[in-house]
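Structure below; questions to follow.
Now for subunit A:
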Amino acid sequence: MSEHILSVIVASPFLAALLIMLVPGDRHGPIRVLGFVGSVISLLGAIYVALHYDQARGGMQFGVVYPFIPRFGIDIRLAADGWSVALLLLTGIIMTAGSLASATLTNRPKEFYILLLVLVAGVFGVFVCQDLFIFFLFYEIAVLPMYLLIGIWGSKGKVAAAGPFKAVWRDLDVGGKEYAAMKLTLMLLVGSAAILVGMFAIYFAAGGKSFDMIALAKTHFPRDMQLWVFPMLWLGFGSLAGVFPFHTWSPDGHAAAPTAVSMLHAGVLMKLGAFGVMRVGMIILPEGAAAWAPVVGAVAALNVIYGAVSAMSQKDLKYVIAYSSVSHMGVVMLGAATLDTDGWNGAVYQMFAHGIMTGLFFALVGLIYERAHSRWVPSMGGFAKVMPGVAAFFTLAGLSSLGMPGSAGFVAEFLVFAGAWKSGNILWAIPAMIGAWVTAVYVLRATKMIFWGDGPSHEFHDLHDAKRVEWGALWILGTCIVLFGCAPRLVLDFIGTATGEYLPAIAKAAASIAPVALEIVK
Partner candidate 1 sequence: MTLVTWALLALFVPLGVAAFIGLVVPLRRTGRPAALISVAGALVSLASAGMVLAGGSAALKPGVHATVGWLTAGTATAVGVHLDGTSAWMLLVVTLVATCVQIYSLGYLHDEPPPALGRYFTYQSLFLFAMNTLVLAPNLLQAFLGWELVGLVSYLLIGFYFRKPSAAKAAVKAFWVTKFADLGFLIGLVTLYAQTGGFEWTAVTPAATFVTLMLFFAVMGKSAQFPLHIWLPDAMEGPTPVSALLHAATMVAAGVFLIVRAEPLFEQAALTRDVMAYVGAFTALFAACVAVVQSDIKKVLAYSTCSQLGYMVAALGAGDTFAGYFHLSTHAFFKALLFLGAGSLIHAVHSNELKDMGGLFRKMPFSGTVFVVGALALAGVPPLAGFFSKDLILEAMHHHGLHVPLAALAIAAFLTAFYMTRTVMLALFGTPSHAAEHAHEPGIDMKLPLAVLALLAVGAGFLGGPLAGLTGHDYAFHFTPVGGAGTAIGLVGIGMGYFMFGPAQGGAAIKRGFAPVGAFIRYGLMDRLATVAYGIMLAVGAIIAWIDRYVIDGLMNWSGWILLVLGRRLRALQTGNVQDYVYAVALAVVVFGAWGILR
Partner candidate 2 sequence: MGLESYVLIAGFLFCVGLYGILTRRNAIGVLVSVELLVNAANINLAAFAHFGRGLDGQVFVLFTTALTVAEVVVGLALVILLFRRRKDILLDLANGLKG
Partner candidate 3 sequence: MMERLFFGAVATVLIFSALMAVGTRNLVRAVLWLGLTLATTSMFYIMLHAPFLATLQLILYTGGVLSLMLFGVMLTRRSTEQHGVEVHNESNGQRRALPIVAVAVGLIVTAVGRTDLSTATPAAVSPETREIGQRILGTHLLAFEVLSVLLLAAMVGAIVIARRKDASLEGKDDPRDRAAALPGSRLSSERET
């Protein structure tokens, strides 16, 4: 069992997708159940992994290798370290909640679940894959279904083209779901192209024998090569992590996407990007990472505050949350850039915490949208009267997003700030902290505008609170926010195990290298 548990986790959504293919498209019940079961099996697997992961031993566990293309040294290597454990849990939780949240979907659920499950299988794969090439494959599997998911089940936001570029923007159908899906896919694929280049640079620099990431991490690469490959990986993966200025797919994409997809995308998929930067970029190329860290951190700090400020003036609810994701992913990248124990722990914990938080957010936004048929915040008001449960959970998610103690968000942000400060990068930490405060401003403003005050107006006549399985999604995520906010060590210890193993090498590299600007001058 133990050695195949990772395969089970990755395969079960795939299998569920295959089974769903056999079910006639009009039988929604079995399809939903299959989708849910597929996700739950993965979640249970993730919990199994968490329970059986030997923290004292640390390192990669549950390893298994399936040969794939030996000629090029490509094998399917699955193994989990502390980071993987945390992120497997996250994905399991989000996917389970997501499949619950999409239970009300009636438009072609068969295809929807198939794509969703394939996507999630890719996500699981990325988190446990230790072969660079297969890592990339899983990454692509996770990214590509998004096109159809948004294109078919997406919705159009109320973003009208205006101003001097109206004609051009209309020519491109800016704001439409086709546009959003296309932009997302294309931008992420540009990122993929950069990753591909970086990946092969690594492969060849290591002798072109193997894509084994563990072996690659032990290889020392020439400094010049690290200096140019790292930014490729950073920007490549970063485009998925929403790194400025490659974040622009995210608001449109999230806004257009259906609920479960937004949940998965903001909740899990964006983490793949940050995870890739750390797992591939920083661990395999420590000197490149150390040299570029100031840039990465500065951009991340910009991300935090830029995303927050942008979110503040959005009027479409989904855009608010989407920009908040951009801002929070900045926190992740900031933590990664610190190259510090607390910073890294914080970064991974923020992936986890933000995943759950934003999952909850998008689930709620989906609920509201479904009932109100509008995402236009200024038109709302007083919803708490008719949907108190939704209001409560929305507030909870908001509190986590602004870093309220007792919610998972606090632990993550605090660790990241502490790490940034410790690593001497006060100039990143301050904007990031201010960004966190701006988060408080826009989140509470949105809460106030939607739920508080008089209302709801006649326009919203069929509002009602969450129902049946929807409660399931909300409770799972809400409980997780509080649970992991109050008892962070449940996850943080796993993360710390892995961080403790990877960081010394990076610290050594950091000590031996000047920031990239100086390197280039040299």
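Criterion applied: all candidates are chains of the complex that A comes from, given by their letters.
Simple rule for what comes next: a residue touches a chain if its C-beta (ideal position, glycine included) is under 8 Å from a C-beta of that chain, and two chains touch if they have at least 3 such contacts; residues count from 1.
None of the values given here were measured: they were computed from a predicted structure.
K.L.:
Would you mind pointing out which option among 1, 2 or 3 touches subunit A in this complex?
P.N.:
Looking at every copy, the candidate touching subunit A is 1.
K.L.:
For a test of understanding, state which residues of subunit A touch candidate 1 in their complex under the given definition.
P.N.:
159, 163, 165, 168-169, 171-172, 174, 183, 186-187, 244-245, 248-249, 251-252, 306, 309-314, 382, 384-385, 388, 399, 402, 404-406, 410-411, 414-415, 417-418, 420-422, 429-430, 433-434, 437-438, 440-442, 444-445, 448, 451-454, 488-489, 492-493, 496
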